[in-house]
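Note that one protein chain of the assembly has been removed; the remaining protein chains are unaltered in position.
Think of it as A and B in the order they're written, each chain with its own count starting at 1.
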Amino acid sequence: MISLPAFRWRLPCCAVVCLLGTSVLLGGCGGGGDQTITLWEQMDPEEREILHVLVAEYQAAHPGTRVEVAHYNTEDVRTQFQTAALGGGGPDLVFGPSDQVGPFSVMKLIHPIDEIFPADELARFRPEAFDTLDGHVWALPDQLGNHLTLLYNQDLIDAAPATMAEFLAAAEAATLDADGDGTPERYGLVFDVSEPFWLIPFLTGYGGWVIDAAGRPTLASPAMVRALELLSSLRNEHGVIPRECDYELADTMFKEGRAAMIINGPWSLSAYRKAGIPFAITRIPWIEETGRWPGPMISSKGYSVSERVKGEHLARVLDFLRFVTSTESQIEFATRLGTLPTRRAAYDDVRIAGDPVLSASIAQVEVGRRMPVVVEMRAIWDAMRPAVQSVWNGALTPAAAAQEMQDRAIKKIAEMRQ
Amino acid sequence: MKSNKLSRVVRRILLYAVIIAITAITVYPVLVVINTSLRPSNALYTTSLSLIPENATVRAYVSILLDKPFLLWMRNSLIVAIAVTLLGVTLASTAGYAFSRFSFPGRRSGMIGLLVTQMFPATMLLLPLFVLMRGLGLVDTLMGLVVAYTATVLPFTVWTMKGYYDTIPRDLEEAAMVDGASQIGAFVRVVLPLARPALMITGLFSFMAGWSEFIVARVILSSQSLYTLPLGLEGLAGTFQTEWATYSAGSLLVSLPVVALFLILNRFLVGGLTLGGVKG
Partner (left out) sequence: MSILPVRYRLPYALLLPTALVIAAVILYPFLYNFWISLSNMSLYHVRDAHLIGFDNYGKIFLESELYTVLAKTIAWTGINVFFHVVIGVGVALLLNQQVRGRGIFRALLILPWAMPQYIVALTWRGMFNYQYGAINLILERFGIDPVPWLSHETGAFAAATITNIWLGFPFMMIIALGGLQSIPDELYEAASIDGASAWQKLRRVTIPMLKPIMVPAISLGTIWTFNNLNVIWLVTRGGEPADQTHILVTYVYKAAFSYYRYGYAAAFSVMIFLVLLGFILWYMKTTRVLAEAR
């Protein structure tokens, strides 16, 4: 029916060829001048404010150098950097969570940090802040953290629960259904129940983990079954958590004082302070059965240098990097945001060591476990998510869900490696 | 007679009841967004049905207008949206006319070809689009956005103009041409004025496409001084920590110019422009 006469296409094709032809001539331009350092970041609003102050300071101290910062959300900073860098453009520096270096390094879009910084300089950072992949470090971290911890409202909970039994008892006691309609007005505990990131502390608390050193998933484990059982018991046996509880609901309820405890990360603290909630933070309670502390995943955020940055410009970019990751800069971020520094020197500073919230945060990190930066982690999360939700709805038993996660993860990883 | 009048009154009341009910349902979620924008706690959800939150505050509006470069974003968005509107309407009104009034080789495939351009998931076109824009030297320019958006609105606007021209009887132009007008003259003086409702739709649509688009803008722009409203708003959101009140306030402010534009254009959607009016 539909014929595409040749001449209809010839015309547009000619036009495109012409346009592309001109573009080759214009090709050289584009991309900022040499004196401009470009940075793409995915910082939260408050974090960004601090960065902007630092950038202004740096520019004042280095006349002639401009730092252009562009903000993206976490998903976009990764995908856009990939698109731009593969397309021959993109920024000099890209800032983000440690796991984004997985695809960047495999696609050879960034420099190995250990090849552009001298070893003695890197030795001034805490070694656990670095992730290595293929024998190289791919990002210069300026903060550790991103770890979940337990926050409780001191008006509603008297003392920090130390063990799982105390924790459940406190949650039950704080759950309040005054009018007896079966829908509590206040819940003992809230957190994002269907996001597997929140399941990790329980998984490690029962002695499990997500992936082995060879990049094979280890999800079908007795520990996973126990963690899932605990998760579903929170709602079904103990009734301490709302039936549909996503991140925003958990956050809203804790801000309104309608939830006594929340499991959340350091990024949330300043908002709760602003909302006037008298909260304190403590480790996620000890599991008697295994004798372990639940370990949240910890990860760093840091800067990677685009592979396109070379020569003189590279020196300029590195100088800026040294400045934004300096001990002073890190203390500024840490004291205002609750993130933990990566430079050794920062930990000796009284502003870090003497801060009660930061100390509690450090205590939680001590029992945490590094989030793997391998690209396979995406497959792990995507495989876990539906199964966790199925356990929550009662569609799958914990044992069946653990097996399903494992099978899905294996399949997805195989597809990626094709 | 009387019962007839009564039934008319009943029908009027019913008409208003239905319109008000539909409007209420439509507006309710927007009221929730307004509620969010007035909340002091920056929480996204609420656990109550009340439309005004406790301790309501307009701090978010002050903050977005004064602390953020909202007006700069708005300026950029206006430039893009107006350019897309002018280009989209001009190109569509002529191309649509060709498709409506002429028979020529490639007409069918051309019309289908327009629709075909919309059928690929946008996700997959972003990398080549970036490469292309880079080749054209249009990365990180508002011009790049204008070109990309115009290309994406044209299929809709051309088809809409073509469809509307189809409903305008040909004898009107033929009469003008008998009176000595050229085909172009008849098009400009007879057909275009009659097609004002369609010009208004294509204009509004083109404006909206330039005003609210995010994904392509995200790929093409990286300088903060060029940010359009959707990019600026996106910057208010963090991975976990979002100032929902400010975000909602910004979203509401973004929608106002569109509604205002619609109110201005609305007069073209009132009778009096019908063929009968012109003929008489």
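By definition in this document, contacts are C-beta pairs under 8 Å (C-beta built on N, C-alpha and C of every residue); 3 or more make two chains touch, one makes a residue touch a chain.
Predicted model, so just to flag it, every value in this text is computed and none were measured.
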Chains in view touching the one left out: A, B
Residue in contact with the excluded chain [from B:6, B:27 or B:175]: B:27
Which of A:79, A:175 or A:325 contacts the chain that the document leaves out: A:79
Contacting the left-out chain in the complete assembly, out of B:139, B:204 or B:226: B:204
Of B:13, B:71 or B:112, the residue in touch with the unshown chain: B:112
Residue of B:44, B:176 or B:190 touching the missing chain in the full complex: B:44
Those residues of chain A which, in the complete complex, touch the missing chain: 1-2, 11-13, 15-16, 19-20, 75, 79, 86, 103, 106-108, 183, 194, 242-244, 246, 248-249, 375, 378-379, 382, 385-387, 389-390, 392-393, 395, 412, 415-418
In chain B, positions touching the absent partner: 15-16, 18-19, 22-23, 26-30, 32-33, 36, 44-47, 49, 87, 91-92, 94-95, 97-105, 107-108, 110-112, 114-125, 127-129, 131-132, 136, 147-148, 150-152, 154-156, 158-160, 162-164, 166-168, 170, 183-184, 194, 197-198, 200-201, 204, 208, 212, 230, 233-234, 237, 247-248, 251-252, 254-255, 258-259, 262-263, 266, 268-269, 271, 273-276
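In this section, only the chains that are shown with their structure count from here on.
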Centre-to-centre distance between chain B and chain A (centres being mean Cα positions), rounded to whole Å: 36
In the complex with chain A, residue positions of chain B that touch it: 41-47, 105-106, 108-110, 112-113, 126-127, 130-131, 134-137, 139-140, 218-219, 222-224, 234-243
Contact footprint of chain B on chain A as seen in their complex: 2-5, 7-8, 19-20, 22-24, 26-27, 29-30, 38, 40, 42-48, 68-74, 76, 80, 83-84, 86-89, 91, 247-249, 251-253, 255-256, 258, 264-265, 267-268, 270-271, 274-275
